[in-house]
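Apart from one protein chain that is not included, each protein chain of the complex appears where it belongs.
First chain written, first letter: the chains are A, B and C, and each begins at residue 1.
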Amino acid sequence: MDVTELQAAYRRVRCATEGLCEPLQAEDYVVQSMTEASPVKWHLAHTSWFFETFILRPHSPGYRVLDEQYEFLFNSYYNAVGPQFSRSHRGLLTRPTVANVFAYREHVDEHMLTLLETTQATAETDIGRLVTLGLHHEQQHQELILTDLKHLLGQNPLHPVYRETPSGAGSATRPESGDDFRSGAVPALTWQEQAGGLSEVGHAAGGFAFDNEKPRHQVFVAPFTMASRLITCGEYLEFMSAGGYQEPEFWLSEGWDAVRRNGWRAPLYWEEHDSEWHLFTLNGSRRIRAEEPVCHVSYFEADAFARWARVRLPTEQEWEVAAEPLARDGNFVENLNWHPVPLDAAHPDQSVATGDERPPSHSGQLRQMFGDVWEWTASPYTSYPGYRTPPGALGEYNAKFMCNQLVLRGGSCATPRDHIRSTYRNFFHPQARWQFAGIRLAKES
Amino acid sequence: MDVTELQAAYRRVRCATEGLCEPLQAEDYVVQSMTEASPVKWHLAHTSWFFETFILRPHSPGYRVLDEQYEFLFNSYYNAVGPQFSRSHRGLLTRPTVANVFAYREHVDEHMLTLLETTQATAETDIGRLVTLGLHHEQQHQELILTDLKHLLGQNPLHPVYRETPSGAGSATRPESGDDFRSGAVPALTWQEQAGGLSEVGHAAGGFAFDNEKPRHQVFVAPFTMASRLITCGEYLEFMSAGGYQEPEFWLSEGWDAVRRNGWRAPLYWEEHDSEWHLFTLNGSRRIRAEEPVCHVSYFEADAFARWARVRLPTEQEWEVAAEPLARDGNFVENLNWHPVPLDAAHPDQSVATGDERPPSHSGQLRQMFGDVWEWTASPYTSYPGYRTPPGALGEYNAKFMCNQLVLRGGSCATPRDHIRSTYRNFFHPQARWQFAGIRLAKES
Amino acid sequence: MDVTELQAAYRRVRCATEGLCEPLQAEDYVVQSMTEASPVKWHLAHTSWFFETFILRPHSPGYRVLDEQYEFLFNSYYNAVGPQFSRSHRGLLTRPTVANVFAYREHVDEHMLTLLETTQATAETDIGRLVTLGLHHEQQHQELILTDLKHLLGQNPLHPVYRETPSGAGSATRPESGDDFRSGAVPALTWQEQAGGLSEVGHAAGGFAFDNEKPRHQVFVAPFTMASRLITCGEYLEFMSAGGYQEPEFWLSEGWDAVRRNGWRAPLYWEEHDSEWHLFTLNGSRRIRAEEPVCHVSYFEADAFARWARVRLPTEQEWEVAAEPLARDGNFVENLNWHPVPLDAAHPDQSVATGDERPPSHSGQLRQMFGDVWEWTASPYTSYPGYRTPPGALGEYNAKFMCNQLVLRGGSCATPRDHIRSTYRNFFHPQARWQFAGIRLAKES
Partner (left out) sequence: MDVTELQAAYRRVRCATEGLCEPLQAEDYVVQSMTEASPVKWHLAHTSWFFETFILRPHSPGYRVLDEQYEFLFNSYYNAVGPQFSRSHRGLLTRPTVANVFAYREHVDEHMLTLLETTQATAETDIGRLVTLGLHHEQQHQELILTDLKHLLGQNPLHPVYRETPSGAGSATRPESGDDFRSGAVPALTWQEQAGGLSEVGHAAGGFAFDNEKPRHQVFVAPFTMASRLITCGEYLEFMSAGGYQEPEFWLSEGWDAVRRNGWRAPLYWEEHDSEWHLFTLNGSRRIRAEEPVCHVSYFEADAFARWARVRLPTEQEWEVAAEPLARDGNFVENLNWHPVPLDAAHPDQSVATGDERPPSHSGQLRQMFGDVWEWTASPYTSYPGYRTPPGALGEYNAKFMCNQLVLRGGSCATPRDHIRSTYRNFFHPQARWQFAGIRLAKES
């Protein structure tokens, strides 16, 4: 990437973030619905802070910050940079206003583009590498903007609609009534044999990857089989009908505690009205469709479902070995569904070109590996053998969270298409439900 | 009051509420800083809900509500009306937006004014009495808008200014440096003998009063003496210097627990910078002035200060007996100070006419009895002898809170002038600090 | 009281404490069932600590403590004495053992009796006054030993019996089946007019009283009427059947919170088996008897019951004015019932002489005023007009708890007979249920 391409990439990603905010009212930017979620305004500011802190301050001589207090206010968790405003109180900051934050973005963008111009930075320079990191960081926050906003709106009894699905996009998946799908249009789940053996996983040289995807290393993977597609709501309803949420035998001990403590009896955003399950989505509330992938389940629920089905979740190594040959296509944020879609409807005509020469995943035996929902794996999030924490503040980006979290793979309907890859490791605590996370099964050969 | 006067009063009070919001950005209306405080937007809606629920729905045939869900969303605590949206989650409601809420106010106002017109309601009719109650209710929320907003802004490290004090108002009280006052410009505190004896307290017939001020009844009050003025910051600093926050001997047991649990070492909104105490106020942050009344103390702190001074707080009966002869003048919200002011500066030229023929309180021996700060009394909030809970939902207005709270008297710098009277009983939990509450001392004769 | 009588009183009270422990196993002495309750062992040690700290250390030259650490371990809450072992962790102290604690008692007793002998202390000397205080203090802990122990045993699914009621004592009150009582053997509740007026309450000179009963002072009490007896379980069941625990309208706001938070649906120690209510008592579990006084209710429940009955609880002044002329007889700890008894059975032949020349309360119009259950009053616990906190550590005995508690009057079935008087003020938080506390109603004349 030369400097022009880098500038274009910068503009495109920054602009995409703001595009997500178009349907919002000023009020929607401010509120924090729980400690784990942040206000949209905070995401907008923090991603700018990232460029300011790691690029403009050290690399742009004479750069003047817009407000000295932003360093403290919008630092997420980088102790090496300095103290941080309390994470659980981010929603108290009615000032700076939304307009102030957009001005902050503009200020940073202007200086960033100038800096790229001045230094003629390419992707291979130090600055270029930091810019690329900053853009992937921003894409992560794009997904969080959607999930955090959904969590906020989802607690409002008015069930506000974020955005109507644009005409055309995914419209084939929107019958008048969910009943249309009950006939079982989704392809049967089949088990795909995988050879395993001594394999390599992790990011090899070339292209961007986060530190936690490295180094590429050998692992021994026993032969296994993988489900051909994601678990659907219809299948999940069977689990529920079979007493899934009433029987401790399917659950991890801490999972069962979570069920009882939180009164879980269905995935997040499911509501029962007159014995019929409804769903809150970013494009409104509606009846559940049997064929759509189940979503917004915790690891505990994914694991309990697998135990009930007498199988298990894949390990992240199994997932990666199986995914590596596949093209990275699927239902991503660009599809404008903001929700997983039933299998057939997902990929009929791949409207967004990927430039990926590998066979599309849906033409193979394993479908829906990318996009739709993040897939919970059975693997706790740990460092790879030979991993070295990067020096300085950026060493805090990933390494210090390698405890009590599980790895998820494959990206979701809220993930930018060019953000994902087969080595990508997402991670959340086992009780987290507000991400677009779902279930793919595996078992021994 | 005839119908025209009642309409005028309605317009004036409703308009005053909105006037308080002028300096706000949309973001400031939405957030809830703690369970005890509510978003400004919620106050705006709830006060409208009050008129809609208690007047328009039962008394205006054919009235159409703007949104059926508002009944649930903006019900504060009236179980007899129906279930309520969770108090501690009021800040999650980014919708209805601020604009929606102002439209709701307009809708209610239009129908209210029409109803008054149609029914030719005077203050003495059923509807008129409910309107009067609704207006006093709205005035209570005007004060809460200021205190809740202050609590929200006070947690923002940017220390946002609500509004600059208008030129002139209270300007005599704003020297360049607090040091000017250290010489002791404030009049010495003197002890005023009060005869006590068999007395009457509580609201007699005539004019509006809340149910909790009734019935007027006999009490025996032993002779006592009352401090001539409020306790100042300078005096409170002496308490702090004497180890007030370090010595359990001055504190109620639960007060001492609160000190340790919350790490209290000064009143709320005090901050120490370079060994100098500063104050966050609605018109900005600045150095403490020795002469200004101390404010934002809990009952525990007021009580501890009194014990340290080897005296006590007055009972509410003592306070009322002493206040009854005095005119209700003082530093109220109309003075546009939004903060208590030093004694001399408070009343030099009483710019707002009260129409009160009694001698102004400041010309007597007891000063600052009204306005500036609510004065913590030693009296737990209980019902008066012979009290009857009003029938229906309005019986929940006051009666169900008569437990674990203390009575405060006299109004504050955030109270509308025509809202207060000598029989008025405010009440808060002993640990509450976000109200404009201060200290007046008393002792035995 | 001369020195011999004082020594006898000392021996009698100390011995009575140990008598309460006779049925206990070593295990029962150690455990703390909640922060508000203490292990029996702790009570045994703390009451000894009281004599050691306030009498032996300051007044017995050359006194050697048994263990220096006991000063810290067994200090309840006297900051002026020094720091205290955490109240909520008292149950962690398996050492000193029960045997050690009895040895501590013996050590203190020996030195106390010697000191009384040496100084020829009478009740009127400084030491004598402290001894009298210490003995009343010990009697308070005798009651707490029973209530704390009951709370502990009551949580054990084995429902251990503390002690069988001795043959004879209260046996008339123990029919084979509670059904016997359902015919309504208990006298009808009648309303007793009380003149009120300018009255005196509080302890006058002569005899022991706690500081919080002083000074005697004038109050004006409007005419009122008082229920002739306590509320029974049968009457309380009517409240329950009428939806008492389901309807917020009967409850204080904080009371209703407590109902929901704790899932209250009956008094403490009530258990429903096969649609029949059972009771855990110190002498075993059994069916509820309709005629027995209801017990182990919180203030919130007592208040809700009164509101449901469209009356109220008496104030402490009303209670005292009504109780003063009555003899202090009733069902006390010496009756060996350890539970309130139905009215007729309670006093058929007053077996324990009181030496009180006043007419027994049961022969008058107001019955059960003393003993059986502590009666919740509507009065928050505050200091009396003219009250002075005693100097030194003993000033912490009562004064620092005058916040967020309610006054109870009259003593209970766990109170020593010579410990109670009409001016006696007990106090607990409104949610407390583990004391023998019940309900007497009052209303306006």
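Remarks
Throughout what follows, a contact is a pair of C-beta atoms (placed from the backbone, for glycine too) under 8 Å apart; a residue touches a chain by one contact, two chains touch by 3 or more.
Everything numeric here is computed off the predicted structure, so don't read it as measured data.
Across the complete structure, the visible chains that the omitted chain touches are A, C.
Here one chain is not drawn; of C:4, C:94 or C:190, the residue touching it is C:94. Of the candidate positions C:31, C:115 or C:414, contact with the unshown chain belongs to C:31.
Of the candidate positions A:99, A:222 or A:242, contact with the unshown chain belongs to A:222. When you scan A:166, A:187 or A:386 for touch with the missing chain, the hit is A:386. Shown as candidates are C:127, C:152, C:186 or C:394; the residue that touches the absent chain is C:152.
One chain of the complex is left out; on chain C, the residues touching it are 25-31, 33, 41, 69, 72-73, 85, 89, 91-98, 152-153, 155-158, 160. Remark: the residues of chain A touching the chain excluded from display are 77, 79-80, 198, 217-220, 222, 248-249, 251-256, 299, 307, 315, 378-380, 382-383, 385-386, 389, 400-404, 430, 444.
Basically, only the chains that are shown with their structure count from here on.
Chain centres here are means of the Cα atoms, and by that rule the chain farthest away from chain B is A. If each chain is reduced to the centroid of its CA atoms, chain A and chain C end up 61 Å from each other.
Between chain A and chain B, the centres computed from C-alpha atoms are 48 Å apart.
With centres set at the average Cα position, the gap from chain B to chain C is 39 Å.
Counting partners per residue, chain C has no residue that reaches two or more other chains.
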